[in-house]
Every structure is written in structure tokens, then in C-alpha cells.
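Only one protein chain is missing; all other protein chains are in place.
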Amino acid sequence: MIRKITYGIFLGIIVLSLILFFAAFPFGKNKMAVGKYYLKNDINQTGAANVVTAVTLDYRGFDTLGEVTVLFAAATGVAILFYVLEEDKKKRERQVYPNFVVRVGSRIIFPFILLFGSYIFIHGHLTPGGGFQGGSIIASGFLLLYLAYPGERVNRSKLSVVEGIAGITFAGLGLWGLFTQGNSFLFNFLPKGQLNMIFSAGILPIIYIAIGFKVASEFAGIVDDMMCEAVCSGGEK
Amino acid sequence: MDMSLGVLLATPFVGGILAYLGGKIHRWVRYTFAILFSLLAFIEIFFFYNTTVGNYVWGRLFGSVLVLQINPISWIFAFIVTGISFLVILFSINDVEGHKGLDFYYLELLFVEGAMLGITLAGDLITFFMFWELMSWTSYFLIIQGGKKSITAGYKYIIMSVIGAYSMFVAIAMVFGRAHSLVFKNVSMLLSQSSPAFVIWFFVLFGIGLFVKAAVMPLHTWLPDAHSEAPSPVSPLLSGVLIKMGAYGLTVLFYGFLSVQLIGKLAPTILPTPLLLYIVEWLAAISIVLATFLAILQEDAKRLLAYSSISQIGYVVLGIAMGSSLGIAGGLFHALNHAIFKSLLFFVIGGVIYRTGTRNMSELGGLIKKMPVSFIGALFGIVALSGVPPLNGFVSKWMIYEALLQKKEVFLLIMAFVGSTGAFLYLYRFIHSVFLGQLPEKYKDVKEVPFLMQLPIWILSALTIVFGIWPGLAMNVIAQGEKFLGITPIKYTLYGFPQGTAMSSLKVINISSVLIIAFIVVLALYLMLPKERFVSQYDTYAAGQVVTPETKYNYSYGFYMFFGRVINPIFKWSADKMYEAWARATKVFGDYMRRVYTGNLETYSSYIVVLITIVAFVLLIGGKLW
Amino acid sequence: MIYYIGAFLLIAIGLYAIIIKKNLIKILIGLDLIASGTNLLIVSIGYVKGGTAPIFSKGNILAKMMVDPVPQALTLTAIVIGASELALAAAFVVILYRHYGTLDIKKIRSLKW
Partner (left out) sequence: MIYASWLLIIAMIVLAILSIEFKDLIAAVVAMGAVSLIISLLFLFLQAPDVAMAEASIGAALTMAIYIIVVRKTERREK
């Protein structure tokens, strides 16, 4: 109890001082210089209508590559932790079917979720959204399928092929720019096109589509590991 | 002419990939591709004999061009690389037959060759570094295929290599920050205009990377383990070629990037040699002496040869660091010679291991009757290594001694002599314990190695004679190379060296003919004189007991134990022990640190919260932190 | 300003959960709260009063009246990373539970020195 009160008071002091400190940093006023620069030069330099996309993929594209790598490492880590031998899996498998409405409803909705997710990541450079959002929407579609059919599993090898191709596309595009143009990794070597058209912003849409596939397959893999852990290996005994 | 350098560099890589894919079809497809492409690379090398081709741009990176070039200096090393690699592949075919993952093995072998070729052909620092790293990693994968112990050895190797490579990388980054172009010419121009401190930093950092690969004394500890635990066809490649890359790098560093005058300006010059080079000379001399002593004490034949490699590479570095025309020529020539005779010796011991399955010298003996070709190879190898005329080791060692004499560096000369004399001790031990003496009972049915494994032994034995009697063949290229580096080229004739200023002449042909005549005379006497009676080696007795085949009466275990007792106090402080002590100290320190870093999330977060609270409280009451 | 206060309070609540709570899932929730609070703080720093989203549409190509895109881009990646790390942590929780049969970190820790 003394610990709770002590740390409560400590945290109170911290929050109070932080609020006082941030009072000198007015809300909704000034902007950082780098943001202004990006906003001013976005159309000329990248041609993407969505500035957030431009920052994520072009100005800070290398950062995003690292981030995708972290995602990959986390997904691999989950898969390693939940590694179960195939024979054990089959032994423990038990079929649980939810009711009729969920099963049929998920079948009808699932294609639309896929379509919606793809729409979001294909238009990532024009409208809000992009590879991360679209990919996670697709993964939540997979989650719905798992809820409806707990006994079934997706084909992991196909997922990993999709993921690998997406990753190679990202890195390959970057290296292509590096070696042909010779100035920087992820150099935007395709034509910029016209603003607000679907074929614009050079390599950004391609990369965002690759990221969409990668995020979708990785999160689907995580969900698959988790669901299998809950359903087919039956650890509660 | 321009594309040809790219073709030359691509040959081993293409060959490796084709051998890998071909191995999926049939093993002979794999062997054909491997042999064909390594031979092709060796032949292509000869198109570049005595030519200087520069600036073949093969790519660009970070706004800097990637350049390939060839000059006589790199030609010598490229010649060693391709030649020895070809022989290694020939030798591998029988030796590693039936092992697992052979496709990958040949892929790696050819990739190591390609990487080393890339180092010699590199015309800018980025290319150099790329191939340097490729060489480290591919050779690491080769080393760890030698069995259980080799994994530890490979671990040691790769850790030291990576440390060296990082140090080199820092040096390259330093230059890149100032020059923005890493072509060798620009680098040397930048260094000639930079401040002495910058150049010394570059010299030290770049040098550490090279010293690790060349295994100069305090950084040598990876070599004995890696060379002795690697598969037997890989050891010649490592000992004969890979450590020469360090020597090549040192040559480029000393005389390509810098020059003797420039190094002389960096630090006060009291001695005949610039101070930095003088330090390098001393390191090399220390590694000659200590490695020789260590080699004398070894029981394991491959380990003995590995320590001998450290000592011989010491001669190479000593010669190169000397700065005089004769010294550099001697160093480069010794690099070539060492590649020849050390590969020869490793091939021989590889054949012995192939037939007997052991490399422990105290278990071997008396193989002369069973494996005569290997014995002849070993004989040529040890005669060449110990520097006795008429074989090639003599000429290069003579050149190094002569150069030391000219510079009046007496201590170094003594140390070089000690190393050479010590070489007799361990080489005698080597040939005696393996080939002479009593044949153990279990090796009664040992046969000579197959033809493909004999072939490298024959070729290299012949080469020791060729370069021993006609050193001018090699001097031709070396003199061109020295001209390329901007040093006065040495004078030479086909058979030796003419009388020059402060330089005595050497005519190998005279010495050789005297020796050959003497040999013929002795042979004639031996044949003419009455024959002694041949007795079985068991037809003897010791202390009243009849010797049976089970008793060993040649003392090949602890052969130089008396000598070991004398020199053991020196090795109380070895570099290996120093590194181990460092590792232990780190571990103890870590154990203490764990009392603070408990590994619990809440401990850490409460540290953070308490600290921030203090800071926030001080700021809240209006105090100042600093 | 209220956004700042909300974000700080979220972070404080998360820290409190990490330090005080003994249940592993509660600790995970605390970590998630800290992550969410930080994201909210960063995005609210980039906000400009009366600004629009940083997206050029056909009618709107006025760069001056847009909010700062950089914090948004950073937060976007931070959310995805946070979720994947959380999945990894959750996997560890499951494995730990399978080993020790409890979620109480005090009992789990008893084997550590």
C-alpha cells in the first residue's frame, strides 16, 4: 500500500511538472521547420497527394524498411515461440463450430474486407491510409475467418511466400535506385506523374502495395499462431 | 581490354554458381565446372602479364565509382590466388569425396577465390572492402566444415576478422568523409595533403584490419586454430593465399596510398627506416621468432605448419616494411615462395591425413616406403622453407637478409636468422616423425595418395626448383611492380643479382650447379662403395630386450621437450591468454552489474520514475539543475 | 492543451500499472497504455489550430493550412511496431504460463537469482 501511494505521488509530481513544462509549448500553434519543408516541397519532389505517405516512404523510407524488418522479426518470434510439431498439432486438434450466422456471414463479408483493405493500400498515396492500415484490415479479415472456422488454418508456406516477395520488392526497388541512379537507397526513379492520379508518385504506390501484402501476411501469421495456440494445441489440459 | 577485367573477376563466381547447380545433376558435372572455371581464371591471368590496366568502372555507390584495375603487384597476388585455388580444387576432388553438402563446398571454394581475386583487382576502397568482407565470410564457412572443433576455431576467426574489418571500415569512412571519392589515386592524393595525425590514424586503423588477416603477432591467435581445424584442402588455401591478402594490403597501404617519404615525414626519423615502418618491422620480427618457438613445441602436424605460416608471413611483412627496393622485392618474392612451399606441405599432410586419418605426429612414422611421392614433396617443401639452396626459399630469404644488412638493422637480422634456424628444428621434426622412423603396425596397408592428389604435389615441387634456379622469372614482374609503385626497381638477371652498390652479387646457378655436382659425387660414391648390410628395423634390441613391432623406439612424442622447458617461461604471457583474461574480466564486471540491472521491468521503471521525479521536483520548486 | 494532459495521464497510469501490478497481462496493458499515450502526445504536438489533414485533394492545394505530417508518419509506424511487439510479448506470456502455471511475476521470478 505504501508503495502504491509513494509511486502515485511521484507520478503526480511528474505529470504536474510535465504539464507546466508543456504550457510553454502552446497547443496548435507552431510547426516544426522540417514539416513545413516537407509540405512545401512534397508535390515537386515526390508527387504524392498524401504527405504522410510521402514522409513515410520517401523522406523516411529507410526508417520504414527497418520498421518492416522489426515487424518481420516479431512475427518470426511469435512463430518460434508457438512452434508445435505437426503430429502434436493433429493429435490435439478439436473442432469447434460457432453458430450458423457467424459462419455464413463471415463468408459473405470476407471478400469485401479484402477489397476494402486492397483499396486502402492501393490508394495510399492519394487518400488517408496505406499499406499498414490496409494490411491490418486484411489481417482482421483473417481474424474473422478464424473466429468462424476455428479448426481450419491458412497455408503458412503460401503466406511466407507472399511475405518474402513483398519484402524483396521493397528492398529490391531500393537497391535498384541505389545502383542505377547511384545517389541514394530508395531513390525514386519512376516518373512522378500528375498529382491526384492513381499512377503518380513514382515508386511510392508500389512500395506501399508491397508493405500492404507484407503487413497483411505477417499479422495473419501472428493471428494464426495465436489462434492455433488457443484452439488446436489445447494447453489448458 | 576494358571488359576483360570484369570477365576475369566474374569467372570464379560464375564457376561457383555453375558448379553448385551442376552438382544437382551429377557430381562429375560439378567437378568439370569447378576445374574448368578455376583453370580458366588461371589462364586469363596470363593475358595481364606485365600490364597496367586501370579504371574499369563496374558500378557506382554513394556517388563514388567502383573501379577495377590490375598492375604487376596485384598480378603477382592474383597469380598466387588463381594458381593455388586451381590446385586446391584438384586436390579436393578425392579428399572430400563423400562428405555432405559438397555442392556448397565448391561454391564457397570458388567464391573465396573470386573474393580474393576481387581484392587484388580492386581499384577503390569500397570494392576492396566489399571483397574483403566476402572473403572473410566465405572462408569462415569453409573453415567450419572441418568437424566439431573447427566450429570454435571458425568462431574465433570470424570474431577477429570482423574486428579487423570494422577497424578498416572506420579508416575508409574517415577518408570518405574528406575525399568523396575512394579511387586509390584520390586516396593517396588526399593522404599526401592531410595532417600527420589524420594519416597516422588512417595508417593504424587500416593496418589493424590487414594485420589480423596477415596474422602478425599480437593479432595472430585465430590462425593456428583455423588453419589446423579446417578441412585439409582448405588449409593450403588459407595458409598459402588468404594470409597473403594481408601482405598485399600492406604493400598497397605502405607504397600505394603512402610512400616512404610520406611515412618518414609523419614521425621523427632517427633510424634508417621511418618510425612507423620500423615498428611494423619489429612486430614482424617478433612474430618470426615466437611463432618459430611455438611451432617447435607442437605435436599436431597441421598446427606446426600453421605456426610456421605465422613465422614465414613475418618474413614477408619484414621485407615489405623495409622500404628499400631489395627488401620489398624480397618480401614479395617470399610471399610467392611461401604460397608455393606452404601449400605443398599442407597438401602433403592432407594426403597423409586422407590415408591414415590422423595428424598427430607421435602416432605417425615410417611412411616413406608407403608414400614416396608425398615424401619427396615434403622434402622439397622443407628444404625450400628452411632456405637452403637451390630451392626458392633460399633466394627470397637471402634478399631479406641482404636488405637488412644494407640497412644495418642488426637485431632484426639476428631475429630473422633465429627464425630460420628454428625452422630447421621443426621441419626436421615434421619429416622425421611423419615419414622416417618406425612404421606403426596399424598403417601397414597405407597406400600412396590417388593421382589427382599427387598432381598438386608434383606441380608445386617443380615450381620450387623453377623459382629457385631462375629467380629472374619472378623478379621480372616484381621489378615492374616496384616501378609502378614509384620505387627504383631492383637489378636482376635470370639467375640472380648482379653486383651493385653496397650489394653483393648472387648467382643461384653457380650454387645450384655446385650442389648438384656434389650430390652426383656423393651418389656415385654411395653406389661405388661397398653396400652395407640391410637389416630389418626390428632386428635390434634395447637394454637386453628384443624390440617387437608394438614397441616404438623413435621418440616422436615430446621430441623437443628439453627445448620446451627452456623457452616455456616466455609463453606465460601469450596474446591468447591476454584476450581470455579480458573476456573473464568482462564477465566478472557483468556479474557485478547485474545487481543494479536486475532484469525486472518494474525495477527499471521505478528507477526511471524516481529519477524523473527528482528532476521534476527540483524544477517545480524553482531550483536549477546545473 | 487537454490532449497533452490526457496523454500524460495515460502514460502515468501505464507506468503505475508496470510498477505496482503483479499480473503479467496487466503489465502488458500498462505497456500498451504508455504506447498509446505517447502516440497521442506526438500527434497532438503536430496539430495546428484550424488546419486540415496533410493531404492534397483537387480543391485544396494550400500547404499553409495543413497540420504537421512528420509526427503523424512517425506515429503510424510506431503503432504497427507496438502491435507486433505486443504480440511477441503476449506469446511470451503464454509460454511463461505454460511453464509455471501462473501469471504472477513474483512466483515466476522465484527461480531467478
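Side notes on the structure shown:
When the chains are written out, they are named A, B and C in that same order, and each has its own residue count from 1.
Assume a residue touches a chain if its C-beta (ideal position, glycine included) is under 8 Å from a C-beta of that chain, and two chains touch if they have at least 3 such contacts.
Not measured: the values here are computed from a predicted model.
Note that the absent chain touches A, C when the full complex is taken as a whole. The missing chain lies against subunit C, touching residues 2-3, 5-6, 9-10, 13-14, 16-17, 21, 23, 25-26, 28-30, 32-33, 36, 39-40, 43-44, 46-48, 51-55, 67, 72, 75-76, 79-80, 83, 86-87, 90, 93-94, 97, 103-104.
Although one chain is not drawn, its touching partners on subunit A can still be listed: residues 50, 52-53, 120, 128-130, 132-133, 136-137, 139-140, 143, 219, 222-223, 226-227, 229-230, 235-236.
Here, only the chains that are shown with their structure count from here on.
Rounded to whole angstrom units, the spacing between the C-alpha centres of subunit B and subunit C is 55. Once the centre of each chain is set as its mean CA position, subunit A and subunit C turn out to be 15 Å apart. Shown for subunit B are the residues in touch with two or more other chains, namely 606, 609. Taken residue by residue, subunit A touches two or more other chains at 7, 11, 14, 18, whereas all remaining positions touch fewer. For subunit B in complex with subunit A, the touching residues are 59-63, 606, 609-610, 612-613, 616-617, 619-620. For subunit A in complex with subunit C, the touching residues are 3-4, 7-8, 11-12, 14-15, 18-19, 22-23, 25, 27-29, 31-32, 34-35, 38-40, 42-43, 49-52, 54-56, 60, 63-64, 67, 70-71, 74-75, 77-78, 81-82, 126-128, 130, 132, 136, 195-196, 215, 218-219, 222, 225-226, 229, 235. Residue ranges on subunit A touching subunit B, taken from their complex, read 7, 10-11, 13-14, 16-18, 20-21, 178-179, 182-183.
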